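Take a look at the structure set out below.
For this view, one protein chain was removed and the others were kept in their places.
In this document, chain identifiers A, B and C correspond to the written order of the chains, with residue numbering beginning at 1 in each.
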Amino acid sequence: MKLGTMLGDIAISLFSRPSTERYPFERSETPERLRGLLIWHPEECIGCGLCAKDCPAGALDVIVLDKEAKRYQLRYYLDRCTFCAQCVYSCRQGCLEMSNERWELTALDRSTFEILYGNGLQNG
Amino acid sequence: MGSTTTRDVLLSLTALLIFPGGLFLLLVGLAYEWIDRKLLARMQNRVGPRWFQPVADTIKLLAKEEVIPDSVDAGLFIGLPIVALAGVLTAAIYVPFPGLPSVFSFPGDLIVTIFLLSLLTLCLGLAGANTFDRFSLVGATRALTQLFAYEAPFLLALLGPAFVAGSWEINEIVGYTDGRWLFITQPFGFIVALIGLIGKLEIPPLDAPEAETEIVAGSLTEYSGRGLALFHLGKGVALVLGLTLISAFYLGGVATPLLFLVKTLALLLVIVGIHALFTRLRIDQTVGLWWRYGTLLVLVQWLGIILWQEVMI
Amino acid sequence: MKTAEALSKARQLVEEWEFKTKTDRPEPNRLDVALTTVDDLIPIVVGLRVIRLGYLAAITGVDLGPDEGDLEILYHFCTAAAVITLRIRVPRQDATVPSLTEVIPSAEPFERELREMFGVEVSGLRNKMRLYLPDDLPEDVFPMRKDVTDQEISQSVTLQEI
Partner (left out) sequence: MSEVVKKKSFTIPIGPQHPALKEPEHFLISVDGEIVTDAVVRLGYAHRGIEKAVESRTWVQSLYMLERICGICSHIHAMAFCLGVEQLAGVEVPPRAQAIRVIVAEIERIHSHLLWLGVAAHEAGFDTLFMYSWRDREKIMDLLEGFSGNRVNYSVNVLGGVKFNIDDAQETAIREAISFLEERTHHYLHIVTKDAMFLQRTRGIGVMTRSQAEVLGTVGPTARASNVYRDIRVEAPYAVYDKYPARIVMDNRGDLEARFFVRITELFESYRLILEILETLPDGDLTIRMPRRIKAGETISRVEAPRGELFYFIKSNGSDTPERIRARTPTICNMMSVVKLLVGHQLADVPMILVGIDPCFSCNDRMVVLNRDRKIEKLMTWEALRQYGIDYYKRRSA
């Protein structure tokens, strides 16, 4: 039975930097595998639609423009996405990836959450 | 005092409203609240609030709409916070401030001061009992139970210095203790007075009356706007007054502003340390602590003082 | 008690007794006992308790669909890796099973869940208060039945009734 078993901790903390990160002013480095915004690379896409089929949140739509010319579009509903990366796993062509740089995705305008990949304007 | 002149009235009003009572004290109270929160945060390896946070909180609360519940006595609901704050502010005019003797004094003002400080807790209890909210009711019961537990030992602990000074007037006691570090000769009294202050202000570990995880905010659960702000201000002022009294009585007086700052802040550091280190006591444990150990310690102290005086004189 | 021992003991119990049961071993660590009548449930559970075999891990309701017209209620008892499952089939219309709470007090939450989700009347259950479902859901909507759709549930809840 002792009193004040955390005395050492509080004494050290009193004279050291707080461990809190002052977020908007300082950002720690994001890990390489961070799952942020989904990015689509259309070059390899065969339009199989597995990504959309497996998506648990219904956040993906594959739009077939021209099957012969292999022209597809991918509609990505960012506000539905749960960032589970099942689509990245399901894609056999490896044309989906999740960015580890673009992760601060909040916005005031809901319309910015609907991203249409492959309409010429890259990244919505 | 002699005949009252305009100048006297003005001086008294200044003393009551601006310095050392009133505004000045409120600001010091807020500053000490900030130091309290900041120190606690740093001890817990957090950043803590910025310096204006308590002021901002108070302004925000004062500006908010006061929601008065259906079942309460509206007069009491609004009046109690005012009485509580008025009580502690009145107590302030009997307490000496850095370099200055107290504004008013009369023989026996120590008892009045302690009573006025208790008025805060009493108002808290009444405020809780006034509302029909269950958390408030439990909080009020606990606040009053705690009041009865610590009040007697706390009073006895503050009377120790008065006894050796041979006076019940704060100014005279302070005059006697100036330069005499009574906490060396009356260590038990000092400890009981300090812990009594923690209990009075319901600072953890003696915060059973407002234990957040059990009864939300205790008797203040129904208070939202101005009333809550006034109670908080009252507690801030009571903290400063308590620290001043204990430093003046036990730590060799607060003759200069520097001494005042150093001594009260050192005491505050100890209080925050206790806050950080200890688990909240249940109300039965609090009462047990006071009546089993607190009172006993003070009584032993008193016995020592009496014996010592008998031997010396 | 080891897995194999538990399984053989349980098997012995149901085979020696006079209950009309059908046992099955779908997986090496499992023993399925299909009861033919609801009345056998309590005696078998008591029997399992007497030989201190397992604890009630869960009660699962399975709706076999309107075509079959039956509900299946599964009582899972676990010992080490062994799972002994008692299966009862009751008709969807006025489904009733006896309550286990007299024998196993911890069955109460499972039975309350079964009652409100599948509409299985549990006779002998003392506390019939709703455990999960909101109070404003009508008493005759059982969300876990196959023929109840999401739309039906959301339409039956009205905000005005709060």
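The working rule: a residue touches a chain if its C-beta (ideal position, glycine included) is under 8 Å from a C-beta of that chain, and two chains touch if they have at least 3 such contacts.
Computed from a prediction, not measured in an experiment: that's the story for all the values here.
The chain not shown here is in contact, across the full complex, with A, B, C.
Of the listed residues B:E151, B:E169, B:D207 or B:E222, the one in contact with the hidden chain in the full complex is B:D207. Considering the complete assembly, subunit A touches the hidden chain via residues 1-6, 9-10, 19, 31-35, 53-57, 82-86, 89-90, 98, 100. In the full complex, subunit B contacts the hidden chain through residues 43-46, 134-135, 137-138, 204-205, 207-208, 211-216, 276-285. Mapped onto subunit C, contacts with the missing chain fall at residues 3, 26-27, 29-30, 55-58, 60, 62-63, 74, 76, 78, 80-81, 83, 85, 104-106, 108-110, 113, 117, 129-134, 137, 143-144, 146, 150-151, 153-154, 157, 159.
One rule holds for everything that comes next: only the chains that are shown with their structure count from here on.
The distance from the centre of subunit A to the centre of subunit C, each centre being the mean of the chain's C-alpha atoms, comes to 42 Å. Subunit B and subunit C have CA centres that are 61 Å apart. Subunit A and subunit B have centres, each the mean of its CA atoms, that are 53 Å apart.
Within the complex formed with subunit B, the subunit A residues making contact are 3-4, 6-7, 9-10, 13-14, 16, 18-20, 22. Interface residues of subunit B, counted against subunit A in their complex, comprise 39, 41-48, 273, 276-278.
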